[in-house]
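Partial complex: the chains shown occupy the same locations as in the complete assembly.
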Amino acid sequence: MSDTHQHSIRFVRESMLPEQEPPATERGVIKWMRENMFSNIPNGILTLIALYAVYAILSGLLPWLLNGIWDAPSIRACREILDGQTGGCFAVLTERWNQLLFGFKYPNHLYWRPTVAFVLLFVAIAPVLFYNTFPRQMLIFTALYPFVAYWLIWGGSILVPIFALVGFGVGYIVYSKYVAQSFAMGFFGGIAGALVTWWLTGMIPVEGVLAMEAVPSRDMGGFMLNLILGTVCVSLSIPFGIALALGRQSDMPFIKWICVVFIEFIRGVPLITLLFVASVVLAYFLPPGTNFDLILRVIIMITMFASAYIAEVIRGGLAALPKGQYEAADSLGLDYAQSMRLIILPQALKISIPGIVNVAVGLFKDTTLVSVISMFDLVGMIRGPILASTEWNGVYWELLGFASFLFFITCYGISQYSQWLERQLNTDHR
Amino acid sequence: ATLDDVKARGKLNCGVTTGLVGFAAPDANGEWDGFDVGVCRAVAAAVLGDPAAVEFVPTTGKTRFTALASGEIDMLARNTTWTFSRDTDLKFDFVGVNYYDGQGFMVPKALGVSSAKELDGATVCIQTGTTTELNLADFFRSNNMEYTPVPIETNAEAQQQYLAGACDVYTTDASGLAATRAAFEAPGDHVVLPEIVSKEPLGPLVRHGDNDWGDIVRWTLNALIAAEELGVTSANIEELSAGTDNPEINRLLGTEGNLGEMIGLDAGWGKAAIAAGGNYGELFEKNIGENTPIALSRGLNAQWTDGGLLYAPPFR
Amino acid sequence: MTTLSDPPRESFRLSMLLNDTRYRSYTFQFIALLCVIALFSFLGYNLVKNLQAAGLNISYKFLGETSNYDINQTLIDYSSQSTHWRAAVVGVLNTLLVAFLACVTATIIGVVAGVLRLSKNWLISKLMAVYVEAFRNVPVLIWIIIIFTVMTAVLPQPRDFRGENATASMWFDAVAFTNRGVYIPKPVLESGGMAVVIVFLLSIVGVFAYRRYATKLLYATGKMLPTGWPTLAILFVPALLTYFVLGKPISLEMPVLAGFNFKGGINILGSLIALWFALAIYTGAFIAENVRAGIQAVSRGQTEAAASLGLRPGRIMNLVILPQALRVIIPPLISNYLNITKNSSLAIAVGYMDITGTLGGITLNQTGRAIEAILLLMAFYLAISLAISFIMNIYNSKMKLKER
Amino acid sequence: MTEAAQTQMTVSDEVAISIEKMNKWYGTFHVLRDIDLTVYRGERIVIAGPSGSGKSTLIRCINALEEHQRGRITVDGTVLSSDLKNIDKIRSEVGMCFQHFNLFPHLTILENCTLAPIWVRKTPKKEAEETAMHFLEKVKIPDQANKYPGQLSGGQQQRVAIARSLCMRPRIMLFDEPTSALDPEMIKEVLDTMVELAEEGMTMLCVTHEMGFARQVANRVIFMDQGQIVEQNEPEEFFNNPQNERTKLFLSQILGH
């Protein structure tokens, strides 16, 4: 700068310099390419390799996808149409669409029922997932949803879910009546109330009253089975997870010990062995003559499995709460149940939601393991009836690709949601 | 008791294979059909009067026994071999034999193998949890040959692996081989080797301990066999049930005596069982007989009167 | 103000069981104890009842009986005349083998993918993101099946290698990819072969010794020895020398097509490969995320501070970034290893004979000892996972950063 | 506040809290030793003492947030025992205000204030809200009623915490360093609120080092050290003429600061 004197170091700028365009190397595609892809030689080589990999994948995949046959009765017909060209036999998807989604035993004319239940699932789950956006009243529907969905999917008399609901209602009424005196009294009273109601209503013959055609559990299959197992087990495991987490935090050594043993045991064994237990040995532990169907046993096992994992997530949430919250609640005179329900859990659960969602994604993926104990979920359908059938013996890629695609869509969607939620929670007002 | 459970439920839970054409397989509509299925339907007809009142539970070689033991199914009709240990140690009751079989080997013709003794070093597909798995080990050991087992859960998987060439040989009951081969695109490219390396008497079984129920299943099976011997077919059964001069037929069809009462069923149980899918011979012909793609000949499974082993005890 | 008394000793009333903090927790624990006892006696009673009805009992005698079945991959001597117990041990070893292989591979894949995902190269980092998301969000069972399908349905059969117009051929006459697995040459030690192996093992020790010496020298005198080529030299030169001096005592047994299959060499079963790679690639995606998070957890300031001290990028990585990132990476890494071990039980989907395949599969079915077999199976996995989490706790407490 | 104001505050002869030979251990560590203290209704007591001397522990024992092992605490005629009924009774008589406010972040200010009345006192919601608004007005933040704690400044939060305690209409208030987590400007707001409370005759025990506050409001200052009450006196006397060596040392530090 000419006017910077070396001896008198004073310098004052009279007019500000304008902003200038950056040099060409700092601009546009060239800069971007240079910086992001060819910044040095190894990087350039990597880029070329990556480009080749992309090319190789796409050149294999695209013709196969674009040239696919969507309409053919069997793999042979499909290959004839293709006549030696690359292309996928996606006809298997159209042909067996319903089987892939609903399994091969769910009555065809009833497909609308699970479909409706599936659509309603979103209505029910929306107020939970986007608790800021949707009105609280929608939670009422969420609470009713399990009963509606049960009735839609399994059919039978509407009285069954209604009685179940009534049982919960009675349980809740008893609970809220006695909880004021003591939590334990309310809790066990509630359970007793519900059980008594169920026992009483169980004696009322409901056969055929306002009934839809009943579908037995063993007829569930396909992706529907994965969804049922996923949603049912995750939602059931949340209350159990909460109970286990609270138990593990408890200062009563025996209760704590039970919870620790349970959680560590479940987390220490693979889900498959638990499924074996469900399919092979659980029956030995039930009263002679009780005849749970397999799906129910599997639900019990997966729920136990998921609760252990969710308990650990929630324990993290509980630990993240400052001790002052517990003390403030105590000093206001709230009892244990009240302070848990009103103060601690709402906060702890909110912190835990992303973790719970992650567990849910993992669990949903793990529902495919039921195919190992020969249940016909999506993977089971593909590996069993469809690939074994004379018409479609050998269409691996289309089917496995489709299954991957379905799972990817769902799981990726959920995990994106959980990331969004984490960001949301980070910027939450506090 | 199982009988009461079944009646209360209005449905018979019958364990079958996950899919073996000719023995038990669902068609595109999910309707089960086959030789073993026929036995299930006959029992359902005898007990409930309705051959359609069956819930078929597909089981693998591995899951079948637990399913039966845990009460998930009332009976198992799944080409299961009657063996000493299954009968005594696993505590099941085999009620009879509906197919006298033996273990065979299937290889692609292209391999040029003509005897099982030439299989040294082969890779063998084998269903786990079966007798054939154990026989296989014995056979190769006693012939001083080596092999690599490829353990597999279901026949369908075995078929895929075998066709993909993941194993050179597929071994199971000869009937199963024939049925599997029949489902191939080109059955002619595969041969079943002449050796039969074991006895595999296949029959329905029930849980040990409920003898009344066992009797029902046993005598339903016997009724099917006896019907063939006595010439009772689904075509003439209506006519014969009006009364014949053969007292055994009359007792079988319930027009004479009180056999039904003795096993706690109504008098027409035998008629219903036979009418469900025809007598033993009809079931055989329809599902696995020579005119089906599976093309099994009666062989050992002919009536004793024809030099076979089928011999129903007297209905008296 | 001077009157003294302890809180009045009230006489015990029944209501104190519920209302008095001193007794209340005992009450609850007692109730819980009763519930647990009730539950277990209920289950136990049913079990006894059911077993009685079925005429069964609980007994581990079956473990001593001959198994009568064969296993396609055995790391120890085993035949159909061995006991079920030995079959279970074979299964355990197979589990550990596939878990070990998958852990190593997953770590390599995960570290590479995690580091590349942070690369400034847009294309590479996006590709890695696709890899991570694609594999994390699809069930591992599907990946196992897909890879197994590639193994069985896409690769050529051994007989395709045969004859005039073979449709497949071996790589360098040494490696064959077939749908039954991969055949690779097997080193055969002749007399003196052991010496070469020992020399090689010693060289490995030597490399560590050299590196330690180099650091020591640096600390003592400031002289820095090169590490790159000396490492290679120490590693290979002595072994090669002994190899040639002793007259090539190690030869390779090449797989050759004989009879139905390739004979000789080492056969890596298709089911092992499927399980191994599926677990590795699937878990690798999770590890990649851990690695990324670990590296990102080391703030940019650390790099800058190190750079402004004049450290070169390679050294910054070794001396500053990695030691810090590893603390973040290793705990989740270990639990990923645990997951691999547990997920290896999916072997059953492809017929790999791990512990679930032998003890929990064939043994269970042939003997009908479901309860016993499954209890043993669970005990095995439980033992592994407890052992691993024990190690992890030690590591965590050792590596915790010192803070105020 | 003037001398006149101070004399307005009446101290009755009725005992609000009496503590007799109370001892407490944490494990083997003897935190409180033979504490004897009688608080009369309407008294305003300031507790001072060096860090770790057991001030918080003393306060928390009165509220049964901590258990004491020996001696007897009587609050409003109820003997504090391990009987839950008694504990509940005492807690609803005694309001407590923490250093870190401990508001419930997931509830609005109003909900924070109505929670305990509704669930513990079984007050109808409407009534509870009216009471809450009344006390929020008293601490001069009625307009914040529908905000969340996170949206308030520290001083406002502490005032909400006071209002929340008051909504239970306690007869005794305990304060544990209510201003020490606050910025200087906010301290004043909170102290003002406390002075007002004092003027209304609320029985107050307050752990604080705000000596100005002590002079202005307290009718007794208690000095604790090593788990014991070392000196107690009227504020003027206490500050001007401390007797115990430790008290002198402490005061010299705190006032010189």
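Which chain is which? They are A, B, C and D, in the order written, and residues in each are numbered from 1.
One rule holds for everything that comes next: a contact is a pair of C-beta atoms (placed from the backbone, for glycine too) under 8 Å apart; a residue touches a chain by one contact, two chains touch by 3 or more.
Note that the structure is predicted; figures quoted are calculated from it, not measured.
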{"item": "Whole-file subunit formula (labels as shown)", "value": "A x1, B x1, C x1, D x2"}
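Note that in this section only the chains that are shown with their structure count from here on.
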{"item": "Chain at maximum distance from subunit A, centres defined as averaged CA atoms", "value": "D"}
{"item": "Whole-Å separation of chain centres (CA-atom averages), subunit A against subunit B", "value": "42"}
{"item": "Euclidean distance of C-alpha centroids - subunit B vs subunit D, Å", "value": "85"}
{"item": "Residues of subunit C engaged with two or more neighbouring chains", "value": "18, 53, 153, 364, 370"}
{"item": "Shared interface positions of subunit A, touching two or more other chains", "value": "280-281, 283-284, 383, 394"}
{"item": "In contact (per the touch rule at the top): chain pairs", "value": "A-B, A-C, A-D, B-C, C-D"}
{"item": "Subunit A - residues contacting subunit C, complex", "value": "32, 35-37, 39, 43, 46-47, 50-51, 53-54, 182, 184-185, 251-255, 258, 264-265, 267-273, 276-277, 280-281, 283-288, 361, 365-366, 368-369, 371-372, 379, 383, 394, 396, 400, 403-404, 407-408, 411-412, 415"}
{"item": "Subunit A-facing residues of subunit D, complex", "value": "63, 65, 84, 88, 91-92, 94-96, 98, 100, 102-106, 115-116, 119-120, 122, 148-151, 164-165, 168"}
{"item": "Sites on subunit A touched by subunit B in the complex", "value": "76, 104-105, 216, 218, 279-284, 289, 291, 293-294, 373-374, 383-385, 387-388, 390, 393-394"}
